[in-house]
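This structure is in structure tokens; I'll ask about it shortly.
Removed from the display is one protein chain of the complex; every other protein chain stays in position.
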């Protein structure tokens, strides 16, 4: 009756196990966290999610730690307890300092309150923010 | 009957006008955007919000552009149209490139979908993410 | 292709028209606002929503203006532009002063930011808030 | 100090007990789940909620399992842990297969990410989606 | 300064244009809606989103119309105006009747209110909903 089982390696099918192995190889760890084990009930969804995550969080024009902090900001606003835990851990593993964590909290709190104020007052967007609506 | 008037300099009281002047001085511009003009109906709230914003978005351990991107991530997740417009403009003014904007979009989208999956499956937080619950 | 038509009296069916008439009678006005006209495409949903609203917002232990302010708080947090407009108008019609509106904004903004902080830090609920979990 | 007591049959008043009995009769079970027992502190709210639920989830033009899946989609997006658990259980009881559950997850995840993208980019609604704004 | 330009075929790069052509081919229409044209500024994100959408919304164990209704439920709860418009249009194109639309509205409204109640009362999940927490 639980929403989803947390599948062990033994319980996972071959397709899911291949993803678990890829997670272990890419992350250089033996540990596969619960999120992936819960997704394993649907191996195609598991694989699509993992593959996409690699692309999105991989090398690019944004620093990996910055990406984790953006991930945390979204997860906090969505109220996803699991994701806040896992990505805060990931950010710390990537070097987030206590000072940076504090500033991240402060920015999230600030945005949350001005979001509420702008919405509550139904402030119209300034024309200069709308300008140059290019239609190629 | 409108939710809030967008106060011109002439319509704003002395306390609000002082904040407008501070905004112009700090930002080195003549332009005061609608958010502040809508808040001006309550000068104390206007001043508290502006003063706090200066502290939070001011110099610290996170890059100013990174702070803007975190602000955008929260604003998108809260669906605040005004804030998305104003902070995307601010991020571009601080040098956000098209490639960085694209990656920001991709991370927000990725987090949104894994947030939904972790919540939908009610994945229990791994004990290793909960460990060391220090009580000083 | 619009999501929902805004039905005029002529376009509304008999069942919807009866609700429109009840709205006019109870509110002592000729005006039926768009929300009800959009719901009129499904007269049973229209009637159930209107009937329930009368019960919930009717006389009780909370002041009618307080109920409107609670309604606004929920609508702001959900980002419902229509509802923010209509219930702010209703609150003003029930006597909400500019000072009260300002304080309402400030409380909503404060709650939004501490909600974000408590969630971001995943603060465990104090045992004293959980005590007396009565099972009658 | 708990937010709400979970009332046993003995602790519930006569009006709440009558609703409990109706729940048992309609669902053909002895079990009344915590949601209703928490609502029992306000018997009028309990009864209104239960009565409305019967109408909404009762026979109509949508399949009962489809209604449960829509209910889950809303509950996930609102982050309501209780509701996700109870309605996933209800969906399984109504025959939701593992494959259907997986597809439900995938659609929710997909919508979550495109919602975020459309909001982040503030995409203007195509005129063809707005056309035929009928005013009866 | 607009958040994102809506790229015409002429303004889109080759990679984006290839996706536009695929959209036209798969949907058997000349029309490419604004969502895709806004994403075209980041062709890789455009392609990944479109490719994934095809898989998720493609043939499976859930009816295509059911998938659209689930999509609408998520979009409404997230308050994504663009997505509500586009997916309501898609659902109508796939045969959603007025009666089905009305029931969809009613289920979304019902879930929204019981989500709020379960959260407001912090109802603990019944042990029977948590049982069988399988760990493979």
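Order as written gives the chain letters A, B, C, D and E; numbering starts at 1 within each chain.
By our rule, a residue touches a chain if its C-beta (ideal position, glycine included) is under 8 Å from a C-beta of that chain, and two chains touch if they have at least 3 such contacts.
These numbers come from a predicted model, not from an experiment.
Taking every chain of the complex into account, the chain not shown here touches A, B, C, D, E. Residue in contact with the omitted chain (choice from E:3, E:19, E:45 or E:84): E:84.
Listed by residue number, the positions of chain E touching the unshown chain are 72, 76-77, 79, 81, 84-85, 104-105, 108-110, 112-117, 119-122. Summarising the interface, chain C meets the missing chain with residues 2-4, 6, 31, 33-35, 38-39, 45, 49, 52-53, 56-57, 60-62, 66-67, 69-71, 73-78, 80-83, 85-87, 89, 97, 99-100, 103-104, 106-126, 128-130.
Contact between chain B and the absent chain runs through residues 1-2, 5-12, 37, 48, 52, 55, 128-136.
Here, only the chains that are shown with their structure count from here on.
Counted as hops between touching chains, the shortest connection from chain C to chain E is 1. The interface with the greater number of C-beta contacts, when A-E is set against B-E, is A-E. Taking the options A-D, C-E or A-C in turn, the interface that duplicates B-D in more than half of its contact pairs by residue number is A-C.
Annotation: the chain D:chain E pair of sequence copies touches via predominantly the same residues, more than half of the used numbers being shared. Relative orientation of chain A and chain C, expressed as the C-alpha superposition rotation angle, is 180° to the nearest 5. Placing every chain at the mean of its C-alpha atoms, the farthest one from chain B is found to be D. Centre-to-centre spacing of chain B and chain C amounts to 26 Å, using the average Cα coordinate of each chain.
For this pair, chain C with chain D, the centres built from the Cα atoms lie 19 Å apart.
Residues of chain A found to touch two or more other chains are 1-3, 6, 45, 49, 52, 74, 76-81, 85, 104, 108-110, 112-117, 119-122, 128-130, 133.
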